[in-house]
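Showing just some of the chains, left in place.
Letters A and B name the chains as they come in the text, with residue numbers starting at 1 for each one.
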Amino acid sequence: MDSLFDRLFPICRSITGEGLRETLNILSGYIPLEHFGVKSDTEVFDWIIPKEWVIRDAILKGPDNKIIADFKINNLHVLNYSDSVDSVIDLEELQQHLHSIPNLPTAIPYVISYYKRRWGFCISHEEREQLKPGKYHAYIDSEFIDGELNFSHAILPGESKREILISTYVCHPSMANNELSGPISAVFLYQRLARKQRRFTYRFVFLPETIGSISYLHRFGEELRQNIYAGLVLTCLGGNRSLSYKMSRRGDSPIDLMWTHLNDTNVFNGQTRIFTPDGGSDERQYCSPGFNLPVGQMARTVYGEYAGYHNSLDTKAEMTIESLYSSVNEMEILIEAVEWDGYYINNSPYGEVKLDKYGLYPDMNAAGVTKQLSSNNLNDNRIQLSRILNILNYSDGEHTLREIASKCNASILDLIPIVKLLLDKELISGPYDERRDIL
Amino acid sequence: MDSLFDRLFPICRSITGEGLRETLNILSGYIPLEHFGVKSDTEVFDWIIPKEWVIRDAILKGPDNKIIADFKINNLHVLNYSDSVDSVIDLEELQQHLHSIPNLPTAIPYVISYYKRRWGFCISHEEREQLKPGKYHAYIDSEFIDGELNFSHAILPGESKREILISTYVCHPSMANNELSGPISAVFLYQRLARKQRRFTYRFVFLPETIGSISYLHRFGEELRQNIYAGLVLTCLGGNRSLSYKMSRRGDSPIDLMWTHLNDTNVFNGQTRIFTPDGGSDERQYCSPGFNLPVGQMARTVYGEYAGYHNSLDTKAEMTIESLYSSVNEMEILIEAVEWDGYYINNSPYGEVKLDKYGLYPDMNAAGVTKQLSSNNLNDNRIQLSRILNILNYSDGEHTLREIASKCNASILDLIPIVKLLLDKELISGPYDERRDIL
């Protein structure tokens, strides 16, 4: 993770352009991506793909020729999607083109202007306050060309065509938590899942935020609508907080329900956010009313809730690679639980199964109240027996394993080994995605 | 309102007769009523229209010829629907025909005997206790004739055939809150609505309580069943309390839900009563099981809960004209909210709408956390933007505007201006009465 981070961090990404393509190509070294491009000026639903932004240099010099902002030192210094400029102007006029954050005086802000042409520089407020009257030379060598918007995906096939979508964005320049935490976690989650038997097919998507997911939906929306079982948008997965999940618009996607279950049963100790269409990431597009896909969003240190959000304080030191590792671990658990959830069918549903035939029941029975002190040395493992009986009784095609776990006051993770045992003895079949009749 | 009150107050109304007709005729001067009559002895469902009551005079004189009760001074003195009498009788026998209220010694009670022939006088308990033994002359000049029961309605057409029913009663003699508050409010509410563009058709109904609404349902019940969207029975709308709404039997009529919403969002600070079939006004008939119409009841100082209920203390001074004005204002707000509620459809439902195309979005974006202190002077009106995004996202034909308002922690009234803006820009269409598919 660390070396991937270091390769990706310096690149100046935007919603189009060379930085975006370079990022997708680097990711290709870790995950078998298929690449796609949409030509500039193409209509995608209510939007139009903008010209591709070429940024070669940006430098702001003061009256004494001192360099105030240099794109080559920190790519946040240039307004993202800035127009070109080469002018010597007064400080007063320059101020209209400067961006800084008064209450974070050392931070260089990240500012964008994708759809309205303007030029600008971003500097720390500290530095800005020291600017003296005089002539400033603003030089930005950028260009808008007919090019394309790029995105990529990798499909990891499973037993079923039903898909779990993992989507993340790659359009911010040098930021850690709010840019690289998502794609790096996605890459490593992919590698974990690739080594396992999978019930579901997994679709990993890397794209520029908003316009990228709208373009992706324009191309693959119908396919998603048909196949998607659940999905996650990954963003801001670093930091030392607990996981924070934003529910899908439906509020009852398999991942929504599993997230709640795993928190209710203390497997996780996360934060839950309800769905809102204002604020957030690409779940806003996946959950637009024409699609309404069962896609939530997973984060840890949520956008807008930390000092480094959208500025130069968002670094690897603040994000930490360790936290990404935890995020991948926890998402793997969440997905494992979703893989085993679903409906099961008891193959001997009339009366109880005669468990001792299968080695699952004590063959002599004394009173439960006295079992611990009883002189007969039965160790009948009452908890396992109770779980077996609950799973068999509720494997009726109408209760999910998650619901059965709740009836057992257990987490679904506690039941997975027993389900494997009962599947192995052919006492039950499943899991099935949908309800089904027992007969 | 004041002059209408003064014209109507002195009239001796009952469930049939000249007083009822005179009242309906006076109301015709304010609202274009259509009049209907049902002949005496007609069967209306389980009921029979009674003979029409003619009351010409009623006077009770004491041993010293002193007038104890005179119908011409206060029409409450005569038992409503009293038989005629012209007898000189002892005090003891007279007592069987007197009605008074011991715990309200100055009040003349309002007592009725519509369906069992008897005669009687109503006097204050104070007066009654001073009656001395001796001969009393009871004289009531009344008659029961083959006539009719009258009721009237006015239809105010709207864009839709779906109707909102406003029903009130006009059958009590000289009482203010429990008689005139309803018809006067109805008349002025009509005049307000008549000046507006209306989505719904409004049906204003004036009738004698119980037998009148049963007769109205006998004639127009099928029409109501087909067209009614919601309805209100108006009663006891005076006094200094807050509005008090009795839910419809269904409990989920559009007005029930809107009333709850407007209270939950602190637009109103009213009282809510659940539906009961015992006690109340004509909602008991509209909500009888064979009709079960979505009709609630609006009151302010509820029947049975104030000292002047059904007696001579129920006067204009206690009711106040100001309170009727407030009732009309608040019902107008409630109706406005119902007019704008319903299902909307986003006309660009795939991905987000590109709001800046429509002048609805800032064209440069910096971090939300720093927006108030940011050096770029965007005033992006985050609350309006959030409401726009919520309305667009949930304009899916499955969420009502009221539900969208709740998601915004706002009242529906807060969203109406934004809905008008989005309708104007053709970004959404609606409101629709029923759910509909987005595609």
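One rule holds for everything that comes next: a residue touches a chain if its C-beta (ideal position, glycine included) is under 8 Å from a C-beta of that chain, and two chains touch if they have at least 3 such contacts.
Just so we're clear, the structure is a prediction, and the values are computed from it rather than from any experiment.
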### Task
Given the 2 placed subunits, let me have the overall number of copies in this structure's complex.
3
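In the analysis below, only the chains that are shown with their structure count from here on.
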### Task
Just give me the whole-number Å value for how far the CA centre of chain A lies from that of chain B.
54
### Touching residues on chain A, where the partner in the complex is chain B
44-47, 98-104, 109-113, 115-116, 118, 125, 128, 210, 213-214, 217-218, 221, 249, 276-279, 284-285, 287-292, 304-305, 307, 309-311
#### Entry: Residues of chain B touching chain A in the complex
346, 348-354, 356-357, 363-370, 373-376, 385-386, 389-390, 392-396, 407, 438-439
